[in-house]
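Here the complex is missing one protein chain, while the rest keep their positions.
And now, chain A:
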């Protein structure tokens, strides 16, 4: 049986999908302490918000399959960490996250969240009209001329980095 502090590993037979406005999830895991029967899943978004959904645990070979579903609107566009709540109220983390962003396919993400994440960049500013004109002119040059200009630009760039 899994160490109580260790997240339950999710088998590669797990999946998640949309079903009539809800997100339906099937997790295949080993080491569930209570075995088959009704239980609850807890989802946490890492910002103090949590959701609870009833779940059903059924045998699946040497493992168990945990099925639950939840309203898509409840999930927003961030990834939610999944935990299993046992019948005695213990919360056991599951090594999976659920992402159901609008307009994107539902994703069941194995493993923990990536360790580092920096602020996403803002879209680039549009180039000035002079820059855009220069790019259009260059694009119309013959290929050898464009290659020579590209090589000169790269040499200049490398020289700039060395100085």
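Before moving on, here are some points about what is shown:
One rule holds for everything that comes next: a contact is a pair of C-beta atoms (placed from the backbone, for glycine too) under 8 Å apart; a residue touches a chain by one contact, two chains touch by 3 or more; residues count from 1.
Criterion: contacts and distances are computed from a predicted model.
Matching "(2Fe-2S)-binding protein", "Class I SAM-dependent methyltransferase", "Cytochrome c maturation protein CcmE" or "Monosaccharide ABC transporter membrane protein (CUT2 family)" against the UniProt entry of the left-out chain gives the name "Class I SAM-dependent methyltransferase". Check A:8, A:79 or A:94 against the missing chain and you find that the one touching it is A:79.
Considering A:120, A:137 or A:159, the position touching the chain not shown turns out to be A:120 (whole complex). Against the chain not shown here, chain A presents residues 12-19, 26, 77-79, 99, 101, 103-107, 109, 114-117, 120-124, 127, 150, 154.
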